[in-house]
Each structure stands twice: as structure tokens, then as C-alpha cells.
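With one protein chain withheld, the remaining protein chains of the complex are depicted in position.
Chains here go by letter, A and B, matching the order in which they are written, and residues are numbered from 1 within each.
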Amino acid sequence: MSNISFVREKEIPQSPPPITESNAIRWVRQNLFSGWLNSLLTILSVYFIYVCLRDFIPWAYGGIWTANSIRECLDINPDVACFSVIGARWRQLLFGFYPTEEYWRPILTFVLLFISIAPVLIPRFARFFWFSLIYPGIAVWLLWGGSIWPVFSIYLAISLTGLVFFLAKNKFKLSSGFSFTAAILFFFLYFIFIAGPFIALFKYILPINLVLIESLQFGGFLLSMIVGFSGIAASFPIGILLALGRQSDLPLVKMICVGFIEFIRGVPLITLLFVASVLLNYFLPPGTSFDIIIRVIIMVTIFSAAYMAEVIRGGLAALPVGQHEASAALGLSYWQSQRLIIMPQALKISIPGIVNTFIGLFKDTTLVSIISLLDPVGLASLIRADQKWNGIYWELYVAIGLMFFICCFGMSQYSQYLERKLKTDNS
Amino acid sequence: MSSVKLPVEKFRLGMLLGDTRYRSTTVQVIAFIIFVSVVFWLVDNTVKNLALLGKDVDFSYLWMRAGYDINQRLIPYTNDSTHGRAALVGILNTLLVAFIGCIIATIIGVFVGILRLSKNWIVAKLMSVYIEGFRNIPILLWIVMIFALLTEFTPAPRAFKGADPEASMIFFQSTAVTNRGAYFPSPVWGDGSVYLILIFILSLAAMFLFRRYAKNLQEETGKNLPKFWISLAIFFIPSILFYFILGGPVSLEYPYLKGFNFKDGIYVRNSFIALTLALSLYTSAFIGEIVRSGILAISKGQTEAASSLGLRPSRIMNLIILPQALRVIVPPMISNYLNLTKNSSLAIAVGYMDVRGTLGGITLNQTGRELESMLLLMGFYLCVSLCVSAIINYFNRSFQIKGL
Partner (left out) sequence: MSDVVTERAIDRSKMEVSDEIAIHISDMNKWFGNFHVLRDINLEVRRGERIVVCGPSGSGKSTLIRCINRLEEHQQGKIVVDGTELSSDLKNIDKIRSEVGMCFQHFNLFPHLTILENCTLAPIWVRKMARKEAEETAMHYLEKVKIPEQADKYPGQLSGGQQQRVAIARSLCMKPQIMLFDEPTSSLDPEMIKEVLDTMIELAEEGMTMVCVTHEMGFARQVANRVIFMDDGQIVEENEPKEFFDNPKSDRTKLFLSQILGH
């Protein structure tokens, strides 16, 4: 056999790829015109895009922003968009009937929202988690106004209850069950006896007030955001409990949780909203009556909790069984292992699903327009009923649709980014 | 060998929570007590509130006269019919929208999903715009927008009048699209149409038999006939041929303008068209995404192994990718059908009388029976969703790949 041995003496360095034809032309040829079917599709698509844009761009680009009514728009130029309706009503679409001079409050709340989410999503800021916890109270006070003391009192109640639990368990060495019961007892007693006088006292000593805003003054995107965000935030702990219950070994607990989840997921949101507006009052003691918005938020929370439970259940199922076994072998109790080991990991895996649930919920907030709350879609009907703008439709819907699109698309891109990041983190 | 007596522990109260043998029972008993108390409290409040309002819980209103008209119905109904019948009309309307919506959504969705995977950059991007556009805008907005489009962009019936009308009928003067609804020509079954239908059914059977024959032929000899084109020919040619031989037994009754309205033909209201169209397009975006991710989920190695065996791309898709992808695609798709059915409850926004519009709307308002109507309404949707879940479970069980 001939000499087949070979040893390389000289290293071949990296060299750049050859430029056969210009890379752009090559790309066009491969992607757009490879084969007759592809070429046909390309031509049809380009023509389709041309037809869509040919009429839309002149209409939108030449839009009139400063007219005062639709009649004026039509007088000036009937062939272009009458964006003046947005120019005139954008504040209403964003804030509803919130008084103009108090706009700084929702805007501040919105900015603080991002600051409060940061510790949850970015590990570097986890130190500031305390801010995320007090944010709901701040948000409620900023948006609805009134005295700061009721909100403060609730936080005080929660902190003192936690303190009671801690003392009962560690100082008096009671078992978890008894400490928990003692804490709950304290919680109720606080509201019956202490809350009232406390608030009255501090209102007198140190009045810190903001202008009180009625719930019916909320509208537009402000309303959508309030319903959406509070729904998701409040449904989070409930969803976790439902997911754990659904997975539980105790048949009764499992049955209750499964029944609840399947019931909520089986009915349309509109029926639950109808319950909120009409029936919820029947389920509460005679004489009590809540704000319609609070009722809507309660039903939206319940609705979202069922879907959240399913997402978290998926996250729990994706966790390797070994995690449960390892934490049990270390001697951690059920609640300890949940709090320290299982939940942090499961929640991290579920974050993309949670963001998707939130996007769905945010879109579903438009349904409150059917029970006559004035979210953007409800406002659109209201604006169209106004004599000045009677007959306008495209411009309004395009504006509202665009706002929703920007929010939802942004959130879904973020969720995909998170999913990619989590995949590379875990492997 | 003497038997060892095991020490019997005396029962202590702390064992209720501390001992694993008793703990789960204790917790469940506590949970049961809490649950029952909460339910009792809710029911108690409800009874008290109803008593205060002078109402009671009574379903007999379903047999009382409804007294209102429903403008779209699949079964006979007048305003003398009972509320129960009105609810039935509503249920049938809901199911009609859901059924047609699901079919259209699937066809468009599969089409969009496959095109989204195309190598053609423009087509893939267009489909991506379609999917993201529909998915990120609330369904209610789409329903309202499409309804507004149909009512404001279309002419009134009287615009079709006169020697030189503003509006004209489309599809060779057969269909009129107005701002109230669309009028389609309706088929008239003349003499001999029975034979035509017979021929059509026979050609379907022939198609089925042909495919069986072609499969056997391939097993015996390996010859591969162009099944797709021949099946297509069998589907169309006999029916068309016999249509002309029999002298055109099926004719169309065209809608025509009389007075201020159209007469004859099939009348489909704008509210129905808008609702069905919006639901279909919205759901098709989700189905497109499901189809796309289902096909992408099949690992690249499968395509590579099949290519190295010499199979062409279309065969690879048919024999290897699609069978595996369908298992992943079908359950979420059925789940989306359920979502479409639930979303159909938004019909009230365009005035379409679905079950929520009748039972949960006019009936509820007229009789004041909120609790009972809501319970029945939710019961209906629950039944539908439980049926659909059962179908998904059945599908998952019967199409499982062994060993996976």
C-alpha cells in the first residue's frame, strides 16, 4: 500500500468566506425566488402589501389632528383620517374621568409600578423587595386618595399579626398550628377594636390627605391597568395555594381545588363579570355593598387565580422529583421546603406562562365595557354618541387597538426573551 | 419462639397533628369544616338577601311566556313561546357560531401556520404580522371593529335601486352585501337533483375505494400512483359531468330588490357575519402559532435521518413530520375551540342573540330571575367545556406513542 501517512506542517489560518455574488442578491434569490411557487407567492404578497398601503398611508399621513368636530374634519378634507377625535379626547381615553389636576397621581403610580416589579424580575435588586410589598398600599392611596391612615393601618395589622405569629412560635414555643391560629385571632381582634380608634386618632394628629376620587371616575386605560394589574397581583398567592392544593395527597383538598379550578375555567369571563355586577351582592351579608370596581377586581382575581394555578402546576410538574426528596431528606417541613426550595424554582420556570396569562387578562379587561364600565372600548361608544363625533369609528378603534397592541406585543416579546434566558440559564 | 409484644402507644391529642397517621385526616377534617362553613355562610346570605327583596329561587319561569322576539333563529319561535324555548334558541345560535367559527378558524389557522414556516421571507413575515396583530388586540375590539366595517362600509339596500345604482351585487350579480346583512342565492332543488346528490355520494365512495386500491397496489408492486390528482379528479369530474347531462337540476334563486328590501335568497345578518368572522380570524392566529410550534417541535434529527435515507421533502412532511406533529398540535387546538365557544358570549356587543343574549340577557332582565338564569347559563358552558376536556383526554390516550 502506498504511503498513507500525513502530518500537517503548516497551520491554515482562518479566512473569510468567499463572496460569489453579492450576498444580498444571493439572499433574495434563495429566499424569495427559489422555484416558481415561491416566486408566485412573493409577487402576490408584494402586490397585496402594495394594495393595503396604497389607500392606508395617504389616509393616515394626511390626518387632521386639530379640528373640533367630525363635521369640521369632513369640511376640510373628507378623504383623510380625522385624528382630531384622539387629539380632543386622548386624556379621556387614557385616564377616564380622573380630574386633570390630579393626573400626577396615576402617572406616579405607573412609574412606581416598574420600580416595584424590578426586585421580582431582576435578581440584582432583590434587596428592594420590601418596596414591592408596600407598593400596593401606596398605589391604592395614590389612586383613590383620602387619608393615608386606613392603608397604613392595614399594613400595621399585617406586620403586627406576623409579629404575633413569630413570638408565639419562637418565644412561647407553640406549634405552628397554634401560632397560626393565635395570629389569625389577633388579626380579627385588631380590626374590631384597634383599627377604628387608631385611624381616627392619627387623622386628628397628623392629617395627610389626597383628594378623594370616586371609583366611577376611573376609566380608559387607567381602568384597564388597575383591573389587570390588581387582578394578577392578587391572584398570585391564591393561584399558588390552588396549585399546591391540586397537587396535594389529601383527597378532599384536591377535590375542592380541582372543582374550583375546572368551574372557573369552564365558564366565560363575561358570566363572572355579570355575577360581579348583579349577584355578588347577594352572597354578602345584607346591607354590605362594595364599589363596582372592587367587585370587578374580586371576580377578575378569582378568574385569573384559576388560570394562574394551571400555569404554576405546570411549573411544579417540570421540577425534578429529586428536589422534593432532597428537601425532605434534609428534614425540612412541608411549608419550609415549599418556601425555600420548591416554589422559587417552580415560579422561575413558570414566569413566561404567568406573563402570557397576564397578557390574556389585560385583553380581557375590555369585557368590563359590557357591564357598562368605561374602559377604552366603553369610552369609544360614549365618544361616538357625542354629537360632535357622531359617525366616527375607524380612527378611534385604530388608536385603541394600537395602544393594546403596543402593550401586549411588548409584553409577549419580553416573555419570549425571558423564556430564552431561562433556557440558557438552566442548561 | 415467643411472640414479641409490640408496645402500644397511648393516644395523645398532639398526635392529631404530629403523627403522620392522623395528620392528613385532621387537616382534611379542618379543611372540610372551613369549606362547609364558608358555603353555609354564602348560602345563608343569599337566602337572607333574596328574602329581603321578596324573591325566591324558582325555575318555573322557564315555562312562562317569553314575550319578546328573537331576530335570528334556527328553530321555530314566536313571542308566545316560553322562556325555556328562547333559551334553546340561544343555545342553538351559540353552537352554530361556535361550529362554523371553529371550521373557518382551523382552515385559516393551518394555512397560516404552514406558511409561517415558509422559506420565503416576505410570506413568513406577512404571516407573522397577521398572527401578532390578531393575537395582541382584544377580541371584543375585533368584533366591534369588524361589525362597524360591515355596517358602515356597505351600502343600504336602497342604494341598489334604480337604473344606475350606487351599489351593485357581487359574484356575477348573485350576492348583495348591505349594511344590514348579506343576501346569498339559495339553491333550488329541481327535478333530477336527487340523482345528482346520489352521483356525488357515489364519487365520494369511489374516491375512498380508489385510495384503498392505490395503497394495495403499492404494497404489492411498489408502484406509486399520483393519488392526490386522481382523487381530485374523481371528486369533481363525475358530479360536474352529470350536472350538465341531467340538464342542470340544481338552480339558484337569486335575491332581488323589491321596494326597500331584498327578497328571496338566504339572508345572513351582519351581526352573525361579524361575530363569526372576528372569532374565526382571532382564533386562527392562535391555531397558526400552535401548528407552527408543533411542526418545529419535531427534532431536526428526524428530518436529517429521513433525508439521508433519500426521502424527498414532501414525503418527509407527510410520512414523518405530520404524524408526529399532529399529536402535539391537536390537544391545544381543541382547547382553542373551547375558547372560541366561550368568546362567543360576547355576541351581545353586536346584538346577536346567543344563549347569553336570550337566557342571560332579555329573559334575565324581564323576569328578574338573575340567580337561576346565571346558574343555568354557567351550567351550559360548564357542560360544553367538560365535554371538550373529555374529548382531549380521549385523544391523548388513544394516540399515545408507545414507549414515549
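Things to note:
Everything that follows uses one rule, which is that contacts are C-beta pairs under 8 Å (C-beta built on N, C-alpha and C of every residue); 3 or more make two chains touch, one makes a residue touch a chain.
Keep in mind it's a predicted model, so treat the numbers as computed, not measured.
Checked against the full complex, the one of B:T175, B:S293, B:Q324 or B:S389 touching the unshown chain is B:Q324. On the side of chain B, touch with the chain left out of the figure occurs at residues 218-224, 299, 301-302, 304-312, 315, 319-320, 323-324, 327, 401-404. Residues of chain A in contact with the chain left out of this view: 1, 4-8, 11-12, 14-18.
Following the convention adopted for this analysis, only the chains that are shown with their structure count from here on.
Put simply, the C-alpha centre of chain A and that of chain B have 28 angstrom between them. Partner chain B is touched in their complex by these residues of chain A: 30-32, 34, 38, 41-42, 45-46, 48-49, 175, 177, 249-253, 256, 262-263, 265-271, 274-275, 278-279, 281-286, 359, 363-367, 369-370, 377, 380, 393-394, 397, 400-401, 404-405, 408-409, 412. Note for the complex: chain B touches chain A at residues 14, 17, 24, 27-28, 31-32, 35, 42, 45-46, 48-50, 52, 118-123, 126, 132-133, 135-141, 144-145, 148, 152, 342-343, 345-346, 348-349, 356, 360, 370-371, 374, 377-378, 381-382, 384-386, 389.
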